[in-house]
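Before I ask anything, let me first share the structure, which is written out below as structure tokens.
Entry: chain A
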Amino acid sequence: MADWSYVPQVLVSGLGIGCVYGLIGIGFCVIYNASGIVNFAQGAFVMLGGMITQVLFARNGVSLPVAALIAILAVATLGVVIERIVVRPLWNRKATMFVMILATLAAQIVIERLTLIAVGDQPKTLPVFTDRPPLMIGSVALGYQLIWIVGGSLAIVGLLAAFFSLTKTGKAMRACSINREAAALQGIPVSRMLALAFALSAALGAIAGILITPTQYTAFNVGVPFAISGFIAAIVGGFGRPFGAFLGGLLLGLLQALAIVGFGAGLKNVAALSVLLLFLFIRPSGILGAAK
Partner candidate 1 sequence: MNRLRLEGVTRRFGGLVAVDDVSFEVPADGVTAVIGPNGAGKTTLFNLISGFLPPSAGRITFEGNDITGRPPAEIARAGLVRTFQLVKLFEDLSVLDNVKVGCHLQGRAGLFAALFRPASARREEQALDARARDLLAFAGLAAMADEPAAALPYGRQRMLELARAMAAGPRLILLDEPAAGLNTEESAALSRIIRRIADEGTSVLLIEHDMTLVMNTAERVVVVDFGRKIAQGTPAEVRVDPAVIAAYLGTGKPAMQEPPHG
Partner candidate 2 sequence: MTISPSITSPERRPIRLVGLLPWLFAAAVVGYAMVVGGYAATVVSFALIYAVFVTGLNLFMGFAAQVSFGQNAFAAIGGYMSAVLTASHGWGPLPAMVLGIAAAVLAAAIVGFPALRLKGHYLAMGTLAIGLITYEITVEWQSVTQGYMGISGIPPFGIGPWEVTSDRGQLVLLSLVVAACTFAAGRIRRSRFGRALSAVAGSEEAATALGIAVARYKLVAFLLSAGFAALAGSLFVHIVGYVSPEVFGLHMVIVTFTMLYVGGIGTVAGPLVGALIVSLLPETFRAFKDYQDLAYGAALILLLIYAPRGLASLFAPRGRS
């Protein structure tokens, strides 16, 4: 049943989805590094990025770039809101890691359901950003959306690298990830860093969601699978290493693409989850080794 002549084509699209997983994985790492929290509501950001853009664009006639920008800002704001009303009270109470995970997972469900009530359960999609026939390289078609995804993701990764190594805020966030107490002693406002991490991470999720929506669809319940894939990317890359997570995302995307060829599309999630379990059981520190 497997037709391996598709492999190059499939790998190319795997690369695209892999970039998206990578961005989501970076989102996990940014929050984890700032706070030690694993935010299971990450998928909600991805879903809302695509969803808000779609609603603004299709219902309200806002142009695509503007709609995307508004969506990113709105989702970043939501990130801060979640940090304030869900994470912060638990953080202050020194809640266990498990309680934090459960609370963010519950936040994910709440956002999902609110979205369902607001826009219904029909899948929606966005037009591709550049509507032209794909570039052909040999027998492999390179769609323009794929170029947008890969280019956009690489640009974001570059910007993040610059942010973490050049700006004062970025350096402060890195200091928090190395040693929160020492950072606090040096006068770094650790709690503001936490809010910022949520905003940044939410924006990353939203961008990922906007980039991928034209090639697939978005619906109120697409968040959790994306979050899981992003988490797997983070694990594969070594948890807490943002750029490892991006690499992990690429690997996962490629692997999943191959799994689709080998076993059919229905089992792509099983394949991804099996990769997760394999890594957790055999090498939980990821291919690069976990941060810290």
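Everything below uses one rule, namely that contacts are C-beta pairs under 8 Å (C-beta built on N, C-alpha and C of every residue); 3 or more make two chains touch, one makes a residue touch a chain; residues count from 1.
Candidate selection criterion: all candidates are chains of the complex that A comes from, given by their letters.
Not measured: the values here are computed from a predicted model.
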item: Touch-positive candidate for chain A in this complex, from 1 or 2; value: 2
item: Residues of chain A that touch candidate 2 when the two form their complex; value: 38, 40, 86, 89-90, 93, 95, 97-99, 101-103, 105-110, 112-114, 116-117, 224, 228, 231, 235, 239, 266-267, 269-270, 273-274, 276-277, 280-281, 284
